[in-house]
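Quick one: this structure, given as structure tokens, is what I'll be asking you about.
Excluded from the complex is one protein chain; the other protein chains are retained at their positions.
Should a chain be cited, it is by its letter among A, B and C, assigned in written order, with residues numbered from 1 in that chain.
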Amino acid sequence: MPVLNDEVPDDGDFDAGRRRGEFDNIRPEDFIDGHGNGRGNPPGWLGREDLERNRRQVPMAYVEIVPVRIDQLGRVEEIGTLLRISDDGSIVDRTVITGRILYHESIREAIARNVAKDLGDLALPMIPQCLQPFGVAEFFPTPGVSEYYDPRQHSIALCYVIPIAGDCNPQDETLDVEWVTPRGADVENAIAQMSNGHGTIVRQALAWIDL
Amino acid sequence: MPVLNDEVPDDGDFDAGRRRGEFDNIRPEDFIDGHGNGRGNPPGWLGREDLERNRRQVPMAYVEIVPVRIDQLGRVEEIGTLLRISDDGSIVDRTVITGRILYHESIREAIARNVAKDLGDLALPMIPQCLQPFGVAEFFPTPGVSEYYDPRQHSIALCYVIPIAGDCNPQDETLDVEWVTPRGADVENAIAQMSNGHGTIVRQALAWIDL
Amino acid sequence: MPVLNDEVPDDGDFDAGRRRGEFDNIRPEDFIDGHGNGRGNPPGWLGREDLERNRRQVPMAYVEIVPVRIDQLGRVEEIGTLLRISDDGSIVDRTVITGRILYHESIREAIARNVAKDLGDLALPMIPQCLQPFGVAEFFPTPGVSEYYDPRQHSIALCYVIPIAGDCNPQDETLDVEWVTPRGADVENAIAQMSNGHGTIVRQALAWIDL
Partner (left out) sequence: MPVLNDEVPDDGDFDAGRRRGEFDNIRPEDFIDGHGNGRGNPPGWLGREDLERNRRQVPMAYVEIVPVRIDQLGRVEEIGTLLRISDDGSIVDRTVITGRILYHESIREAIARNVAKDLGDLALPMIPQCLQPFGVAEFFPTPGVSEYYDPRQHSIALCYVIPIAGDCNPQDETLDVEWVTPRGADVENAIAQMSNGHGTIVRQALAWIDL
């Protein structure tokens, strides 16, 4: 059974007060693969208590990724949408790839790690040369402040369209990845199944890319 | 004497555990002006202890603003640089406008509040219609990880060029604002006086705008 | 009665073979106001024969401008749409501001001139500091090649959202300017009345701006 929270508390041994320099020997791979014994948590991971306190005190930095398949001229042929069990476990929700940027993790590492988390290690995301996002979505914990709502937190999501060059193998809480053409009824249906503003981000991505 | 830290701890009475709904009656002006008796702290402000813990656990969301003067066709005529006393109080540092995005504060509010904080209430910043930043700067607490270094924290700064249409009246820790033409020795000197990567952001802004 | 073509041939005396240096004394105002006696044509204007030949041989450079009204925080409150008599004079068409970039005219001048042409001299467009367009629309003379169709020509339109700070006084072939809120039935109706892809550009602008 998949774990329902987007951030699984580890055993809580992350020492938030580590001295400067502790990240000197951390490589990008440590964020992307996790580290320690087997597939542990990456550096910067937080225990549940710390995470929840942070979520009520400061905006959380996120990446929101619309995965796409492209042709030889770079045109988007398909958009990937993720099927997940919703947070309360009762229903199936549709979304895109979304995840927190960890302490001392770069945006590029966060993109690679979150793609690997949802689509597997062989997805081969093509990360852009410039990290200027196509948009910035502001999720508030109060319904109605903006289109973007997240009951857990105030988050600021940098939004990217990321081509996937490899094979997808849905992971963790992701049940399946479905690819739809970027126009027509299928993508409209997919957007309609997304909640809390994620569909708006897909619509923005569709408007931004060159169809 | 100006206060030297970019975030002044208030009396610590901010209740991080406030229930949802507490921001229902907060207006943009409350962030920009502060609220309560006179010019108190805006909602979302943190006491020093909470702030320092957050700074060691999660990336902090920032705006970094390059203020400019423009002509009738939108061309940049001057770039504003700020003279400040450095954090340890010993020397004068040059920088641009930079500040944290507070809990439940929108990016627009953070831009308006931070411009008002440094340039005064009559600066009349012209905030863009789209919040797509011209760049995203990642400051790490470990020197050498990137060009951007901040010993206090890992921060992710959304970078904007903001025209100033009104009058500037330097505030708080800002001693003076100096306007230089966007080309030539003056702007190069100003950039050379900026530390920890802020000069690189000005250089990016200069390359991005249309001179 | 309004003239129906977007480019009115003058008396054809433009000398396409003028030697280099002829634009040395041309100021931006000459493009924006026209020049010569009264309101003549700006430099770079072409007679009908030259214009038509160019239109069959090379892509024409255009600006496409979505005019907006904004609030103090830069948020879009209204979108302006133009009512025009269609090219064949029979029906009323709805569109945004669109016009050719003339020989030796800068993009900024083209934006200012085309806004003045449709909305009058007191519109006070706020031209951005960076000319990076939010999108590039490619109009082809062959239906079906892209969403953007222009039977007259292949054109490449740089698309901008431009706030209008002043008063509008519709000019030339523009019968009226109507302002609608950027969400809801009114803007959807306006988009539905636009032909040949201009509605898609408005939809892209709506997705790109921060609502």
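Heads up, the rule we're going with is that a contact is a pair of C-beta atoms (placed from the backbone, for glycine too) under 8 Å apart; a residue touches a chain by one contact, two chains touch by 3 or more.
The model shown is predicted, which means the values in this text are computed figures rather than measured ones.
Touch, as defined at the top, links the missing chain to these shown chains in the whole complex: A, B, C.
Contact with the undisplayed chain is limited, among C:Leu83, C:Ile107 or C:Leu124, to C:Ile107.
Of the listed positions B:Asp121, B:Glu147, B:Asp172 or B:Asp186, the one in contact with the omitted chain in the full complex is B:Glu147. Annotation for subunit A: contacts to the undisplayed chain at residues 28, 68, 70, 73-76, 108-109, 112, 126-132, 134, 161, 163, 208-210.
Interface residues of subunit B with the unshown chain, by the touch rule above, are 135-136, 147, 203-204, 206-208, 210-211.
By the touch rule set out above, subunit C reaches the unshown chain at residues 16-18, 20-21, 23-24, 46, 50, 53-54, 56-61, 100-107, 130-136, 138, 140-142, 145-146, 151, 154, 156, 158.
Just so it is clear, only the chains that are shown with their structure count from here on.
Highest inter-chain contact count (C-beta pairs) belongs to A-B.
Centre-to-centre separation of subunit B and subunit C, using mean CA positions: 36 Å.
Separating the CA-averaged centres of subunit A and subunit B is a span of 27 Å. The distance from the centre of subunit A to the centre of subunit C, with each centre set as the mean of the Cα atoms, comes to 39 Å.
Counting partners per residue, subunit A has 135-136 as the residues that reach two or more other chains.
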